[in-house]
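Excerpt of the complex: some chains, original placement.
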Amino acid sequence: MPSHHETFLVDAVGTHATVDRDMVREHLDRGEFFWLDLHRPKAEELALLSEPFGLHPLAVEDAEHFGQRPKIEEFDGYVYLVVYGANADRDGLVEVHCFVSDRYLVTVHRDDCPTFAAVRRQVVEGRPPALQPALALYRVVDALVDSFFPELAKLDGRIDELEDGVLKQPDDAQLQQVFQLKRRLVVWRKAISPQRDLFARLFSGVVDIPGMTPDTERYYRDVYDHLIRISDLIDSYRDLLTGAMDVYLSTVSNRLNEVMKRLTIVATIFMPLTWIVGFFGMNFAWMVRNITGWVPFFVLAVVTQVIAVAVMLVLFRRRRWI
Amino acid sequence: MPSHHETFLVDAVGTHATVDRDMVREHLDRGEFFWLDLHRPKAEELALLSEPFGLHPLAVEDAEHFGQRPKIEEFDGYVYLVVYGANADRDGLVEVHCFVSDRYLVTVHRDDCPTFAAVRRQVVEGRPPALQPALALYRVVDALVDSFFPELAKLDGRIDELEDGVLKQPDDAQLQQVFQLKRRLVVWRKAISPQRDLFARLFSGVVDIPGMTPDTERYYRDVYDHLIRISDLIDSYRDLLTGAMDVYLSTVSNRLNEVMKRLTIVATIFMPLTWIVGFFGMNFAWMVRNITGWVPFFVLAVVTQVIAVAVMLVLFRRRRWI
Amino acid sequence: MPSHHETFLVDAVGTHATVDRDMVREHLDRGEFFWLDLHRPKAEELALLSEPFGLHPLAVEDAEHFGQRPKIEEFDGYVYLVVYGANADRDGLVEVHCFVSDRYLVTVHRDDCPTFAAVRRQVVEGRPPALQPALALYRVVDALVDSFFPELAKLDGRIDELEDGVLKQPDDAQLQQVFQLKRRLVVWRKAISPQRDLFARLFSGVVDIPGMTPDTERYYRDVYDHLIRISDLIDSYRDLLTGAMDVYLSTVSNRLNEVMKRLTIVATIFMPLTWIVGFFGMNFAWMVRNITGWVPFFVLAVVTQVIAVAVMLVLFRRRRWI
Amino acid sequence: MPSHHETFLVDAVGTHATVDRDMVREHLDRGEFFWLDLHRPKAEELALLSEPFGLHPLAVEDAEHFGQRPKIEEFDGYVYLVVYGANADRDGLVEVHCFVSDRYLVTVHRDDCPTFAAVRRQVVEGRPPALQPALALYRVVDALVDSFFPELAKLDGRIDELEDGVLKQPDDAQLQQVFQLKRRLVVWRKAISPQRDLFARLFSGVVDIPGMTPDTERYYRDVYDHLIRISDLIDSYRDLLTGAMDVYLSTVSNRLNEVMKRLTIVATIFMPLTWIVGFFGMNFAWMVRNITGWVPFFVLAVVTQVIAVAVMLVLFRRRRWI
């Protein structure tokens, strides 16, 4: 059985791990539906798209270059589809290019799709069985779209942690994480929005997926429904992150306020005191002569300062600063 | 009589607190309209949806999973509807899944709907009597939609308090409350907007509610009108909260300004004074020799400082700082 | 003649200040057009709506509850309209509910409409005379819509004052006023936008005002034009208020900057000086012995400090701080 | 020849500086196309609109009140148009009301239109000659629309200066200018957007300008193209002003940061030093006795302080503060 890193071909017989030109040509001639998955395809595998599949040069060129927008294009007898799923990778996205006609489904992708092993089983054994273009494509697309849910759940958890942390002890790292999560949401949004519009167009009859029936269309509507939900979730999470950032910024600004208040309290108490002690440190002989006993010391040095501090404490208390 | 926490079935005879498969099957066969309410349904109650109701697997799967978007889907002979109401719970929402055909209305929900007891009475005794699909559904949906009004009124009161408080004595807790109320409004908005669009679509004839007549449609238009009003209220409250936050932030920023002004006043008065007293505290013998009588003390130590303070007070007064 | 606080009825004969059920029934039977204005209606006056007018229960219920959205609803043989005007009251709005058929115009309102006395005259004597449903309704609606212009002119004046004040001497009260005016604009906008859309729909032929002709429609278009202008004015004023707030905030932030600069200048001048005078206040016998004449005093105490201050002043001047 | 402040009438013969009722009536009877320009019209000139022109009372009322929105309204046999141009005046706008039928073009305006003298020449001698309703109106409207370009060019220059100034030496006056220019752009935008939409509607065939042919329509399309360009320019300038304000605010905030850093550096250096010199200024006999020679003076007073300063300078250097 093939590792899930490799190209495979699924037909009524089962899964074939080794794929070559003759085998594909024979499958095409036979006319029975099959699914060919090209994972990190080598040059000779990509060449299959031109021959024996005979796809349009512009479509083949697009298929070879990842980073396409989600889109659907109808060609003579087949449809070209770019769909995205989510994973935990660097950029968080899985890009899959699909060609579907009434005889084959070809998927080309560079990123790992861990769920494709399960999809393969479903295509063969699923209920309804999916060795039919519209249903096989549904299985693939459904797996990709649903791969967003666990990733969004993870992100939800991290946002919860952030929201708690920001209130307790705001620090720079949290802000960086907010920006990072926001970036990821922007990336996902850029993949999900056109994908959703693409599925909306599917129902308006502009594009025909081979083998589509009113019954299979219901499955596609289900995918569409999930896409709307994902899109809503992304918007919610973005709102939450914006909220978390607002909390962060206002907490930091409050702390600045607190710090300044503290500084002002310290300065307002000690500056007058320091002036008083400086006053009696002056070398005016007349003053020095007149403050000799313990009474002037006690009254002028101690009592005045205690009074000064007391007055200021009362003032601060009135303004509710302390 | 059943507590409002439990599943019940309403038919022309009255309310039945215990519901089992045979009873449902018999009701379906009889062909008279009934309303089955499944509250926190057990597995065997959910199984009723597949058999004897015979609903589509995709619909049953959705009905079992809460957290759906408000939506309406037409199936063969019945319509599936997800509607939201408000309550004072943690997330502030009540999610109800409805299946309506010309013979039954089935509602599935996990959250408490305190108003359902009253709805039950209205369905049986109301005017017009509602043992008819479109009217029974109207009663349920109307109760859910109207449950937003008291919750919004509570929120209105809390916003009023916040607005007063923020002007008098801004503190961190208020800001947290603003963020919390904003979050609640975001949640409600996410539930209300698609619900409003859903009702708008009802009138365009895309979806047929069984038993809908021009006269009952007027009742649905009334619900739609309420949804628009709720949506408008949510927007208003969001604006008010944003306004309250702006007031908060500018008040806090004004206070920082005040604090800094105060610090500057204190420093600007005492730094020169401290320098003066320090000056005459220097141990230059020539200076010490020349400031022996009470006249130099009075002139240099007292008068200069009084003048310095007076000058600075005048300056501050001119800038309207004090 | 009735005070403008009371219910009245206008017909071809003139204005009647006392209105009772028989009188209304007779007018309805006679079939000549009349206008019945219910101001702060008592229960028995509201009961007239059900009988003899025979309006739909949903419409009567709406008419009794103020706080409706501007809307137009067509019933059998009559049209229900909710329209808003402006006044100087607490919430700044006048809400009027109108029922218009080819035989009557009924207006229900709780707030004072000072312009209604003038409208009454116009309805009877106006040119064209308005004892005709579409024109009588036009007179009422036109008076309500135009009541926004003087209120907006007042607000314009207050914004002008604010803009001047904010530049000269920003204070907290101005900010509060900005927020208050903004709130009023939000309220007005919520009343004007749906009202404008409502009139736009009038021309698309969705709703039929009884007695509407191409010529009277031109008058309604004029009202629509005024609504667009009011809506534009509200937007402009909101922009101006936002601008005033930006000016306020940046002025306040500039002042903070100024305050901090001033503090820094004071501290930067006096901290070194205080250190110098402290230095020569130390009790090192060797130092005290060596600074006995007037020359060291002059050089060390006076000249160094003058130089220090001069250097710092030059530095500040270079940075354009002073 | 008339000054450009006065009313004039252009016909096939030439320009007439004095206009009276009989002359207009005669021109109308003759049936040859003429252009009547009413500049700051007196009451008797405005009366011409009602008689002999016989315009609708609502249109005449609008024509007499400036401050209308750009709009086009079709009446029986003539079209009423409100168009705006730019000038360097207080509010930056020129409002012109036009009535055009197949026999006349009447323009009413209060503000000076310096370009109208040139337009007059073009109407008579232009190529194609414009004594024809659609082309004469085109000349007028084109002159008004193109009057925005030089004003926008001036504004562009001022924005360039602002952008340079804000980076070099931000001050309050610049911010005021940004707000002022923004206000002007808001005013222009309010005049241009509906004007652009108005011209877009011209091509959809909703309104018929008398004498419009496919060929003259191309000229109107050219005006429409200019309106879009003006609208784009206004948007760009608004973006630039917003950018300039962002630069201003962040520069000011950076300077605050710098000021605070400087204060902190000064305080952090001199506070410890002042403490040290204060320490050795204490009157503890034991301490005073033990610091008599030049060695303790040198070590305790000079070396410790030099070391303290050096350590702090190294610390500041490490944090890249100095």
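As written, the chains take the letters A, B, C and D, and residue 1 is the first residue of each chain.
Rule of thumb we're sticking to: a contact is a pair of C-beta atoms (placed from the backbone, for glycine too) under 8 Å apart; a residue touches a chain by one contact, two chains touch by 3 or more.
As the structure is a prediction and not an experimental result, all values here were calculated from the model.
Here 4 copies of the chain are placed, and the complete complex recorded in this file has 5 of them.
The rule is simple: only the chains that are shown with their structure count from here on.
Think of each touching pair as a link: the shortest run of links from chain A to chain C has 2 of them. The chains that touch chain A as well as chain D do not exist here; no chain meets both.
At the interface between chain C and chain D, under half of the residue numbers appear on both sides, which makes the contact a different-residue one. Rotation angle relating chain A to chain B: 70°, from a CA superposition, given to the nearest 5. For chain D, the set of residues touching two or more other chains reads 281.
Because contacts link the chains only in sequence, without closing, their graph is best described as a line. According to the touch criterion at the top of this document, the contacting chain pairs are A-B, B-C, C-D. Those residues of chain C whose C-beta lies close enough to touch chain B in the complex are 56, 58, 68-69, 71, 73, 169, 172, 175-176, 179, 182-183, 186, 190, 245, 248-249, 252-253, 255-256, 259-260, 262-263, 266-267, 270-271, 273-274, 277-278, 280-283, 287-288, 291-294, 296-297, 300-301. The residues of chain B lying in touch with chain C in their complex are 167, 218-219, 221-222, 225, 228-229, 232, 236, 239-240, 243, 246-247, 250-251, 253-254, 256-257, 260-261, 263-264, 267-268, 271-272, 274-275, 278-279, 281-287, 320.
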